[in-house]
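Supplied in structure tokens, the structure appears directly below.
With one protein chain held back, the other chains of the complex are shown just where they sit.
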Amino acid sequence: MSERIVVDPITRIEGHLRIEAEVKDGFITDAWSAGTMVRGLEIILKGRDPRDAWAFCERVCGVCTTMHALASVRAVEDAVGIAIPPNAELIRNIMFCVQSIHDHVVHFYHLHALDWVDVVSALKADPAEASRIAQSISHWPKSSPGYFSDLQKRLTKFVESGQLGIFANGYWGHPAYKLPPAVNLIGVAHYLEALEWQKEIVKVHTIFGGKNPHPNYLVGGVPCSINIDEANAINAERLAMVTRLLEQAQVFVEQVYIPDLLAIAPAYLDWAAIGGGVKNHLCYGDLPTNGFADVARFKFPRGAVLDRDLSRIHAVDPKDPSGVQEFIDHSWYSYSGGEGKHPWEGETTFNYTGPKPPYEHLNVEGKYSWLKTPRWKGHAMEVGPLSRMLVGYAAGHAEIKDAVTETLAALKAPPAVLFSTLGRTAARGIETRLTARWALEFHQQLLTNIRNGDSRTFTKEKWDPSTWPTIARGVGASEAPRGALAHWIVINNRKIENYQLVVPTTWNGSPRDAKGQRSPYESSLIGTPVHDPKLPLEILRTIHSFDPCLACAVH
Amino acid sequence: MDILTPSPSVDSRDTTTVYEQLTSRGVSRRDFLKFCGWMSACMGLGSEGVAQVALALETKKRIPVVWMHFQECTCCSESFLRSSHPIVADILLDKISLDYTETLLAASGHQAESVLHQTITKYKGEYLLCIEGSVPTAADGVYCCIGGRSAVDIIQEVAAGAKAIIAWGNCACSGCVQAAKPNPTSATPVSKIITGKPIVHVQGCPPIAEVMAGVLVHLLTFDRIPQLDALGRPKAFYSRRVHDTCYRRPNYDAGLFVESFDDENARKGYCLYKMGCRGPTTYNSCGTIRWNGGVSFPIQSGHGCIGCSESSFWDNGPFYERLGSFPGFGIETTADKIGLVVGAATVVGATGHAILTNIRKHHEIGEQPGESAAQGPSTSAGESSNQGGTQS
Partner (left out) sequence: MSTHAPSASPSAYQRIYVWELPVRFYHWLNALCILVLTVTGFLIANPPAINTASEASFSYWFGMNRFIHFAAAYVFVFNFAFRIYWGFVGNKYANWKNFLPLRWTQAKEVAKVLRVDILQSSNTPLVAAGHNALAYLTYFVMFLVFVFQVASGFAMYANMSDAWFPSLFTWMLPLFGGDAGLRQWHHLATWFFIIFTIIHVYLVFYHDYVEGHGVLSSMAGGWKFLPKKHVDGDGKSRFSGQRAAKPAGAAPRSPS
């Protein structure tokens, strides 16, 4: 007997995601993922000044803020042929790393942790035990028995108040929760600490971009000027503050996030066999060290892995018309003709054919989502930290390979465990260690450049649209926290003629294609055990492991 | 599971005040008063305000808050979490009871819906409704649905029992980017949908964290809406233009301008007016409170203000032109372009007219019959001129 369950809203994500799933004998047999909100950014961008596009695009998402701005300035620079100065590249890289660190830590503690950590069980923990465990896994100073017992008192009082706020109606006590009470208590403590911590790291964005969320970007470089002899510019004080913030971030990642990850994962090793999903992984690569044209020198390599075959890397070219294509067979859009469209030829025309709200079920035979369905050479691809780690691993990238190996060793698990819900969550942690380290490297490089007398942050060449060709096309690719992101722009007569975004969550969360191939969310849910169809905890675990962002996915 | 499922009861809520919550969490009396001082300064209450704020926080109960997300980017939530005063994040967790927000809620699906339902029925007329995002009204609301219901539908239900509404950010206040032309989904701000409820517009894309916190504390402390400006924004935070509190203002008055990004002048921190800075037409606290704990703000980091706390700022672009394209005339049509075109047409017209005049009015020009004493009473020239004149 099978049962159709609906989870809508999926919470602890960005945006409006609906999952419908078929459950039979305690396992999911089929699933449909639908994005239920659309804004039409691609329509709104038409006709505007390409140099303004970054600001519009940045508002696609406030969780991965900056990523769309970065992709957008790159798209325009690619279209009109601008090479930015080295310092601008470094500052963008630092901001990139900061975004990645922030996003991953917040995801782990505030969006994902409650799938694994039982807040109520923490009430029963022995603070001394929690302290002992905490001290055995990390040097983090906030680990005394007193600290944990104070926290526990606070928590008890909170629960006794009867007003449970964001914890109300959670899945507490569900048999899928496996952690001992003491570890749950540590998890809750770090949930709160991470909340305090996350507002510090983003100050790097504030220094270089003026604010966070939504710092400022600029076609041709970065808007902040460097002048170490001036109170009004990026000077020694500002640079020193960046150093301190990056160092503190690294300490938190190394002493809190990673130890927690390694403490929680062993209790859930069964999840290393669940939620694998599609077997293909795509990565555009990012963190250029010699200009965005020199793909070979990216810190995150570019490439695709097909069928989990880590012995082969497939070349990826976002400009290849038969590479990336978007389909709308199950999406509420219409095309003027043809099937898949490369984004330079992409179209965005709403065509809602779903049920009139309020509705019980979507018509999953027809169109059922506002996400388009992207494919790479016809394959459904997973994108994200896991794909980055896998492509880096397959490409033989030393730092990535070492980091992956080290973590697998700590978990005493073979590489195969990576293709899973747990693998995705672990890959995010591994990546954060790397970006936290790289951020400091980039910053060091920036300081060296300045010391050597190069303080340029912007190139004026081609700033003036009158220097542009009448028709120009460009791609701005990036690796957003949730995966491969690219913007395609067509400029005609100095205005945007076409602008298309294909976003990480579009890759992962899209509806199936005409051939019935499922995208990663739908595919990864199949085979997931469901203890009680009324309580969708297991669905949340796998879906959250992708870190969904629906505002991004639909835009 | 059962321990936490019982619905919140009014009685137990009444047992803890914000102050008790804080002290139980290890916040010292001194820190608490410091916070009160900061809050009252923020709200423009001065030193007498401190006691008022402190008293309110010591005695007031946690107010239930329902935070809805419609068409938005979650950035307002993100900004809110950045509230930087040492204990603001704590206060907000403890001072209010954030009963529903999709971003942080542990429960999903039916469990989430039931939390929402419990709060709005149990605390009817008492809860504070925060709205992030605009509401698409086109096509029966299908552009934003949650749990199978349209945002248009949901907002009516949640607003009905709200004590007051806070519209977070440009999305909820004026539609923001999705309402920029051509507004394909008919993204509509809250105030155009909900009437008869007090609505506080906390503008910005996103608003400054401390401003968001400040508005909440004001509502909690005084149990009433702060003073609002003509556009519904709290005066405490939106009564001054960015330009009036901008530290680069002396450069503006001295006519010292950045002429291109990263030029000599940019490196000296001259005024960004000619880079399109919208500070002179934008009301916000960026120059005073600044961002992320006072670290910086857009102008301090070298980019002009893009006017993110003003309605329809997206259509006031291009951002790097000092005056935007003329509203309603499409992109690249500045007032000066319109003026120059019409002005040139006028000059051409006048020149043409002058030439025409010399041809058509040839006979009227100059001395007319009888105008000059020396000319005599009648001339044949006068006759012919009149003939010419009457031919037309």
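Labels A and B are assigned to the chains in the order they are written; within every chain, residues are numbered from 1.
Criterion: a contact is a pair of C-beta atoms (placed from the backbone, for glycine too) under 8 Å apart; a residue touches a chain by one contact, two chains touch by 3 or more.
In this text, all values refer to a predicted model and were calculated from it rather than measured experimentally.
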For the chain not depicted, the shown chains it touches: B
Full-complex contact with the absent chain, from B:82, B:149, B:278 or B:303: B:278
Residues belonging to subunit B that touch the chain removed from view: 230-231, 239-241, 244, 250-257, 259, 265, 268, 270, 273-274, 278, 280-283, 307, 310-313, 316, 322-324, 326-327, 335-336, 338-339, 342-343, 346-347, 350, 353-354, 356-357, 360-361, 363-373, 377-378, 382-383, 386, 388-390, 392
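Following the convention adopted for this analysis, only the chains that are shown with their structure count from here on.
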Whole-Å gap between the CA centroids of subunit A and subunit B: 29
Subunit B to subunit A touching residues, read off their complex: 1-6, 8-9, 11-13, 15-16, 21, 24-26, 62, 64, 69-79, 81-84, 89, 93-94, 97-99, 101-115, 136, 139-151, 153, 176-178, 180-185, 187, 205-206, 209, 248, 260-263, 266-269, 286, 291-293, 295-303, 306, 308, 314, 317-320, 330-332
List of subunit A residues in touch with subunit B within their complex: 6-16, 18, 36-41, 43-44, 47-49, 51-52, 55-56, 59-63, 65, 110, 114, 119-120, 123, 150, 153-154, 157-174, 195-196, 198-199, 202-203, 205-216, 218, 220-227, 230-233, 241, 350, 352, 354, 356-360, 455-458, 460, 463, 495, 534-536, 540, 551
